[in-house]
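Here the complex is missing a single protein chain, while all its other protein chains stay put.
Up next, chain A:
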Amino acid sequence: MTSSDVRPAASAGSLDVERIRKDFPILSRELPGGRELVYLDSANSSQKPIQVIDTMREHLMSHYGNVGRALHVLGSESTEAYESARDKIAAFVGAPSREEVIFTKNASEAINLVAYAFGNPVNTDERFRVGPGDEIVISEMEHHSNIVPWQLLAQRTGATLRWFPVTDEGRLDVSGLEELVTERTKIVSIAHQSNVLGTVNSVSPILARAREVGALMMLDASQSVPHQAVDVRELGVDFVAFTGHKMTGPSGIGVLWGRRELLEAMPPFLGGGEMIEAVWMDRSTYAPVPHKFEAGTPPIVEAVGLGAAVDYLTSVGMDQIKAHERTLTQHALDALTEIPGLRIIGPRTVVARGGTVSFTLEGIHPHDVGQILDDVYGIAVRVGHHCARPLHLRFGIPATTRASFYLYNTTAEIDALVRGLHHVQKVFG
């Protein structure tokens, strides 16, 4: 056997990053002063391929009308495009039924939609009753969007908010699972992948415990759906939230997937146009899901754009994207750990980990790091607490610098980051 047998399928189906980069016009723009752009901030928001831009433009140029209520040609073409985006997204995440895909404006709204179904006096379903003595379980690695809605729920109902701690390595500490998730737990909601640590959480042991005690389970999949094949049936949870702008789609569109039977048992979230069946002056009846949860004119062109985004990601291949990011992450972890005074906040191996790498540089504030990287090297990273302040408090740091990778990034860009960090150390050393 020859040595080429060592790397079989990978090369056949691997991702051609130079070809991919041509799909993203923004990546070839020049920054002021003639610098090239090195975009390492996709966990914050991803860039958009020409396929998404063209689809949205085409919709606005030739098909735009309101959806669901206009009977003319444009209305029906627009409705067709909007609803076919729902089909594409349902297929992309393996939803058993298209009616289980609800368009929201972002992941935050999707999580709030679920949180507001609890403790609502009009909802008599036992699973959504919450009061003093009941518990909600989240984790210390959550984005604020998966913390604050549950804090608000606890405040409204007198329930108690509890959380999984995080280990020094940046993994979810599930050693106290049985004491944390109990008969008092109404819902467990955690990140599928951390937006700071890059950690991909193992769902099944927590889900098994939630099922044992009769609790519901939700995943904030904002950071996982863009980067790996996610199948909601395989995950087996009750709700999954994600957002369009992190997965090469536009901003202003997010998704809540939920089990149909639960969505049907939940009360409406926002009231308004198109979410009704019939309205009298003193009461209303509601449209079936998903429309019950889509009050008002939805983000039509954004939904169509997200449909184009999942077509694009599917054409590249989610497994190829995942493998490409794994190569980038390995390269970054190897290179970054060689920088003296650099501390990675999160797992130092690529096992159960995505392409988001946060770190501190001894004695240098992340704001100063980000400013020099941007201004001297055209490198866009995010600095701050990345909407995960409790996680930073847990590590005893006010902020980190975060580099995050996507299908269009290259190892050369990571090398540029490393050169930039050496320069930062020279300026502030």
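Quick notes
By definition in this document, a residue touches a chain if its C-beta (ideal position, glycine included) is under 8 Å from a C-beta of that chain, and two chains touch if they have at least 3 such contacts; residues count from 1.
Operating definition for what follows: contacts and distances are computed from a predicted model.
Note on the omitted subunit: UniProt lists it as "Iron-sulfur cluster assembly scaffold protein NifU", one of the names in "SDR family NAD(P)-dependent oxidoreductase", "Protein-export membrane protein SecF", "Biopolymer transporter ExbD" or "Iron-sulfur cluster assembly scaffold protein NifU".
Of the options A:Gly68, A:Gly94, A:Pro165 or A:Gly384, the residue whose C-beta touches the omitted chain is A:Gly384. Among A:His365, A:Arg394 or A:Arg419, only A:His365 touches the chain left out of the display. Chain A residues in contact with the hidden partner, per the touch definition given at the top, are 33, 364-368, 371-372, 374-376, 383-385, 389, 392, 398-399, 427-428.
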